[in-house]
Each structure stands twice: as structure tokens, then as C-alpha cells.
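What you see is the complex with one protein chain gone and the rest in place.
Chain nomenclature is as follows: A, B and C, assigned in order of appearance, with residue numbering initiated at 1 for each chain independently.
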Amino acid sequence: MIPKATPKPRSIDLSNRARMLVSCPDQPGIVAAVSRFLYEHGANIVQSDQYTMDPEGGLFFIRIEFDLEGLNERRDRLKADFALVAEQFSMKWSITRASRKKRLAIFVSKEDHALLELLWHWQSGDLDAEIAMVISNHNNMRELVEPLGIPYHYIPVTADTKAEAECRQLELVSGQVDVVILARYMQIISPKFIEHFPNRIINIHHSFLPAFVGGKPYAQAYNRGVKIIGATAHYVTEELDGGPIIEQDVQRVSHRDNVDDLKRIGRHIERTVLARAVAWYVEDRVIVHGNKTVVFS
Amino acid sequence: MIPKATPKPRSIDLSNRARMLVSCPDQPGIVAAVSRFLYEHGANIVQSDQYTMDPEGGLFFIRIEFDLEGLNERRDRLKADFALVAEQFSMKWSITRASRKKRLAIFVSKEDHALLELLWHWQSGDLDAEIAMVISNHNNMRELVEPLGIPYHYIPVTADTKAEAECRQLELVSGQVDVVILARYMQIISPKFIEHFPNRIINIHHSFLPAFVGGKPYAQAYNRGVKIIGATAHYVTEELDGGPIIEQDVQRVSHRDNVDDLKRIGRHIERTVLARAVAWYVEDRVIVHGNKTVVFS
Amino acid sequence: MIPKATPKPRSIDLSNRARMLVSCPDQPGIVAAVSRFLYEHGANIVQSDQYTMDPEGGLFFIRIEFDLEGLNERRDRLKADFALVAEQFSMKWSITRASRKKRLAIFVSKEDHALLELLWHWQSGDLDAEIAMVISNHNNMRELVEPLGIPYHYIPVTADTKAEAECRQLELVSGQVDVVILARYMQIISPKFIEHFPNRIINIHHSFLPAFVGGKPYAQAYNRGVKIIGATAHYVTEELDGGPIIEQDVQRVSHRDNVDDLKRIGRHIERTVLARAVAWYVEDRVIVHGNKTVVFS
Partner (left out) sequence: MIPKATPKPRSIDLSNRARMLVSCPDQPGIVAAVSRFLYEHGANIVQSDQYTMDPEGGLFFIRIEFDLEGLNERRDRLKADFALVAEQFSMKWSITRASRKKRLAIFVSKEDHALLELLWHWQSGDLDAEIAMVISNHNNMRELVEPLGIPYHYIPVTADTKAEAECRQLELVSGQVDVVILARYMQIISPKFIEHFPNRIINIHHSFLPAFVGGKPYAQAYNRGVKIIGATAHYVTEELDGGPIIEQDVQRVSHRDNVDDLKRIGRHIERTVLARAVAWYVEDRVIVHGNKTVVFS
């Protein structure tokens, strides 16, 4: 992979493209207010997705992509102006520039398939983000990562050094990345770490949650004799494997598949599901509410 | 099925629910104009889906579901008012009431699975339409259809009587139904008939179009040795099996499956795909442009 | 459905077709012994599937379909002869005639989709079995079942009458049917009843087991925010929703789907999965070992 350390450039110009995410209690006039605001500021809506959880008294969610000439210079003003609209409707909201790449830290242990997949999407230009660093409790993927110009931090973890290791991790990532991706990182993340990245740590769990929570899910699946296995990408919360689900996928298996086969088949599902979830995060397509997600994919 | 001739009632009240479909050349301000219009008329947007084919100089599509108090009385005025907005943006548009059930004519030949599926969805309340009549070139499904209170018209078709038969069909359906569903109706529809129902005849073709156009697609699929078979619901145009595709689905097969097996497996795909396409039509989710569809599903 | 009370006849002659199921500890020579036995008795193997759980010291499973001229007259002798081979290898085994239709009792409550699906497969000739009776704790499907010539037994169940009701059910089915199909029968089956039909009661559970065991699985799935829902056909054992899984399938859902939508989507998965499991049972394709199944589909 060495020769292509720089990902392919985007094929279309996104320098004036912005993405707005809004959630708020539903009431009449929200779309009208937002779209009028954008129109009056000269923006052109390129795509919009909207979802109302319950027409009467429920929650309202919208994602809008718009183009605005001179976005970079005008965005501070745009945000200040929109704050007034947002206040009126009690909105949680964000406006991000599509050209401002999200910064990722990828955590990985011994299995390389999830990391490799992300690197492949990144190099091919499909994952429009910046991989700020890879952190691992093993050293064996350094030579895979560093030639791509990505810093690789080897932080071994033992029962004794766990707290200290996490401190080093936090130092590295705090303020440096938008999101932490656990690409088959086989250590439990502490509540303290999670607090620093609320709904900004994405894990890939190797089962179809909520089935087979915890360790050795493929062995659990084999013993239960399921005919389909799956993987789940979710945000990490304090409850183990209990956070908001972003994406899941599955594949059919049969009695012929032993635990090793399930692991092999599962690796394919895991890397696919994680890559999809990360791409959606990166493109501002995921809104968390309660313990669930709205995904405008 | 006799005891349940009347489909289950809807669980939520849709009497004030309307659906707006719009397509037009893209330009800034469309969403703002439409949503402002709705807001000023007191409507609450429940769901909206938008798609712009190409940000610069492309086509714009939107589907909006909204609730409006007193819809039934106010809809004529609403439409008259919206015509002014529409003119400004060169829109093709429609506003329909969710409570006004689409009227379907189902055409069927000897195989009953596609018809049975539609009847089942209708009885369970999932297909929110009125089945105005069933027309068949065979008489063998009369006793299945009439007990449900649905008129059954037996119109035999031979090479000699084809033109005359179609005249009778047209008499029955003209002005009486919104759409004609070919639920495995094994006669070619004439251009003259199609002219009366432009993009309002839905056919289920028993292959994954454009593969295996024409007759005996399962035999064709068997001979080609494909590993996956499919079915395609599409609008009928003059070009045989060439009209806009609404929905497709597939299923895996193997060398073990002979032509009869493919037919059996295929029946399941056919009924599923057709039911989905009909439901989307009925819920105003399909917009045709050129020879393609936008489906806001 | 009335006019077609008799299912379509089979298209190929199965009067001399037999199916052999064998499971035993693995050792060299099993296939040789079995196939030599069949050859020497003049049988022609039409299909065979074999699976060895672990080459060394594991379990061996085989399913063989064979044709034997004059099967009906010769089967007793064939079985007596095969008992000697079977003893040598400590086999559990069965030899059944394909022309001897399995007899099913279908239990159903208020929801009709699973029953309708089985009736449809039966009428179209795809489900090659005899539906000996339908038993329900409600009376509302009588007019759907009786015109097909299938006895319908209405046995209401309340907390007080549960034991008595089950006695009546047992009287009806004991010795009369091969298998009991719970086609969305919403009552718990007692251990005593299960004892009479060990691994011969097939239930459709409306979740992707082992996720969402117990009641209201779609509400559970909605609350957990899963992106895929499923259904599971399994043999009933004393452990609730814990018996050997025969078949599972799934479908993608999104945040837009509320609990009613999940139920609607789920009905489609349920009927598909149950029909597949019942067909496999009927064609002697399922072998149970421990709490798992080998399915030679």
C-alpha cells in the first residue's frame, strides 16, 4: 500500500458544502423556518432527510446538506444567525463543513481485518476522513501503518498498567481527534475515558446484539446453533455492549461451520459493518437520542 | 378468507393527512417556498424526503406528508393556491389525501400466488387500497375473489378475440380505477391499452430485469446457470419488459434447483416484490422520470 | 381458496422414493457399508448429503434419498436388514417413504398469516404433507379452514381451563399426527404436552433468537434500536424459546419503523421461516443432536 499514502482526491468540489443536523420537539413550522433561513442566506439545499418520531408531541429530526457560496468566510455568521432560529424551537443542532475532515483515532489489538478495511476505504477515497493515529496494545501493525504516514502508538496494556495506559491514550487523543474507532480493540474502555468521548467512541462487536453480549460471541453462537451470525457497530457507553446501535449486518451459516469458520465469516461482516458506521459518522449521518440512533443513510 | 371480507381498519387517523409529490428543475429556494406555503396554510409536515439528481442544473424531487386540519374542505383551495407556487418553479406536482384510497384493478391468469398475496395484504390492512375488480382470462379464481365482495370478470382471450377482449377490459376499468396491476397476467397488453394508463400499469416480471426479457425467464435462467434469481415490478410501456423499474428482489439458488424449483422459489420473490411495489404506488411513493423511478420508500 | 381444496398432485412419481437419515459416532467405513447395503438391495441413490462434525472421534450424519423398485412391499424387509448394519455402527436411523405424507396439526391463535402461508404452500403442492387438523383457542379462522376439508377444533383457553384444554388437545393429536406446528399460537405449551412430542413441536418465534426471548419481542427490538429484525423456527423444549433452532431469517429495518411496522415486516419473515422449517421437517431434512440441528437443505 505504500505508494498511495495520500488518498485519492474527491471527484467533486465540496468546499462550499455544509451539513446541518437538527433534533427538537416537533411542532408546526420547523421545516419552513429552517428552509426559509437557508434560502434567505443564499444557500441551496442539495439533500434533506427528515423524520418525526410521532406526529403529535414527538421528536423531530432533520439532516440537510446545502451549498453556500463563500461558506468558509460566512460560517461564523451563519451559525450565529441560526442560533436564533434554534432557540425558538429548542433545537440541538450542528452545522459542519463537508470539507473539514473528521479526525479519527483507530484502536486495534491483534486482528487486522477491521483496521485494514478502514485503511483501504481511506486510501481509495471512500472514507473521507483523516486518520490521525493508530493506537495498539500490540506492536505488530506498525509496519503496516507507518508507511502510510499515520503515527502508530504502541501502548501495551496489562492488568497492572491498564490505568496508566489509558492515561497515555487520553493524552494522545484529547483535543486531537473527533472520534475513537475500536477496530477490534480487545480491552474494556473505562467510564472515565468514555466520559471524554460521549457518543464519540464507535465499537464493532462481533455478534448481532443484543444476542451474545460479552466475550467469545462466536463460541456462544456456535453453542446456541444459530443459522445466521452478525456484527454490530455501536457507540460505547458504560453498559458493556449496550450503547446505541449504529449499524448491523448478518450472514447465513450452517451446521457445517465450526467456531473457526464462524470467526472467518464473521470477520467479513465485522469489517463491512464497521466501515459503514464510520462512514456515516464521518458524513454526519447519525443522530443519537436516548439509547438509539437515527441514521440518515 | 371469507369472514374477513372487510380489511382491518387503520390504527391511526389519516383523515387530515395529505401527500405532496413534486418534481421540477433544481434551483435555490424550492424547499423554502414549499415549506413556507405549507406553514402559512397551517399544515404540519410529518415526513419529507428530497432528492436532487445533480446539484447544478439537475432535477429536484420531493415527497412531503403533512397534516392539515379540515383537509377535506380546504383541499380545493389549497391546490389552487399551490398552483401559483408550482408555476413559479415549473413543477409537476400532485396533492392527494391519504384517506382517499386508490382503486386497483388486478389482472390475473392461472397462477394465484401474486393475487393471493395482494388479497392477504389487503385483508390484513397493510395494503390501504380498494380492490375495485379482478379481471382474468380464466374462470378459476372466481370463488376465491367473489366471497370477499370483489367483482370478478372472466374475459377469455384467444388470438382471435384479443382485441375485443381488451375493449371489454377497457370499458370496465376506464374511469373506475387508478391503476392496473398485472399479477402474473400472461397476456401482452396492447399499446392502445397502455395509452389509457400511462405509468399506471404495474407488472411483475419473473426475472431480474434486464436479464431474461420475454417468455420463460426461469428456463432461461436455468440454462444460463445463474446462482441468483429475481423478480422485477415495473410500469408497463410499449417496450416489452422495458418500462421503469419500481422494485426488484432476488434469492440465491444452486445447481440443485431445476426449472420447477426456480419457479417455486421465484413465486415467493414475485409476490413479495409486487406487493411492495403496489404498496409504494398506493402510498404515493413513486415518481417516474424518463425511464426510471424515484422511490421514497 | 375453496375451489382448490385438494392440493396439486406431485409432478414426479415418488412412489418408490425413500429417505434415510442416520447419525452415529464417526468411524471409517460407514458410507461404504450404507451404500453397499443399498446397492445390494437394488436401490439407486438419488441424493446424499453427509456431514462429520469432527473427523476424529466426532459425530457422523448422513441423509440419503434413494429409489427402490417395489418399495412399498419391500420396506419391512429392507428395514429389518438395515437394522443389522445400524447395530454395527451404533446408528440412530430412520427410513421413510417419500409417498407417505407427514400428518400435521397446526395450532393457531388470532393472527392468521402463518397459517395462511402453510395453507397456501399446501394448496400449491409445495408443502407435501397432510394437514390433519387445525386447533385454535379462537373461533375466527373456522370459515377459512373448514371449506378446505380440514377439521377445525376450537378449544378456548383461560387460566382456569388451561390444563383441561391441553388434555383435549392431546386427545385430538395423540397418535393422529407426526408433528405439531405452532403457527403463532400464543399459549405456553406445558412440559407434559412436550413430552408427548419430543422434537416434534415446531414453533415460530418472532425474533432473531436468542435475542428477545419471551413476550413482546418486537417491542423489545424497538426499544433496543436494532437495525435488523428476524424470526426463528425451533423445536419446542421445556426451556422457553430455548430449543434447537431449525431456521432463521432477518430483514433490515430503520429508525422510521415503529413497533407496528416491525410487527408488519416481521409477519413476512415469520411466515417465510416457518414454511421453510416445516417443509424441511416434512422432507426429512432435519436431524437433532443435543440442542442443535443438522439441516440437509
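Operating definition for what follows: contacts are C-beta pairs under 8 Å (C-beta built on N, C-alpha and C of every residue); 3 or more make two chains touch, one makes a residue touch a chain.
Computed from a predicted structure; not experimentally measured.
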What are the shown chains that the left-out chain touches? A, B, C
Identify the residue among C:S15, C:Q47 or C:N72 that touches the chain left out of the display. C:Q47
Over the whole complex, note the residues of chain B touching the chain we left out. 51, 208-212, 224-228, 230, 244-250, 254-256, 258, 291-295
Where does chain A touch the missing chain, residue by residue? 1-3, 11, 112-113, 116, 120, 124, 126, 140-141, 143-144, 147, 260, 264, 267-268, 272
Note that chain C touches the chain not displayed via residues 26-36, 38-40, 42-52, 55, 67
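FYI, only the chains that are shown with their structure count from here on.
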Could the interface between the copies chain A and chain B be described as same, meaning over half of its residue numbers are common to both, or is it different? same
Where the centre means the average of the CA atoms, what chain is farthest from chain C? A
Taking each chain's mean CA coordinate, chain A and chain C are separated, in whole Å, by 42
Chain A residues counted as touching two or more neighbouring chains: 51
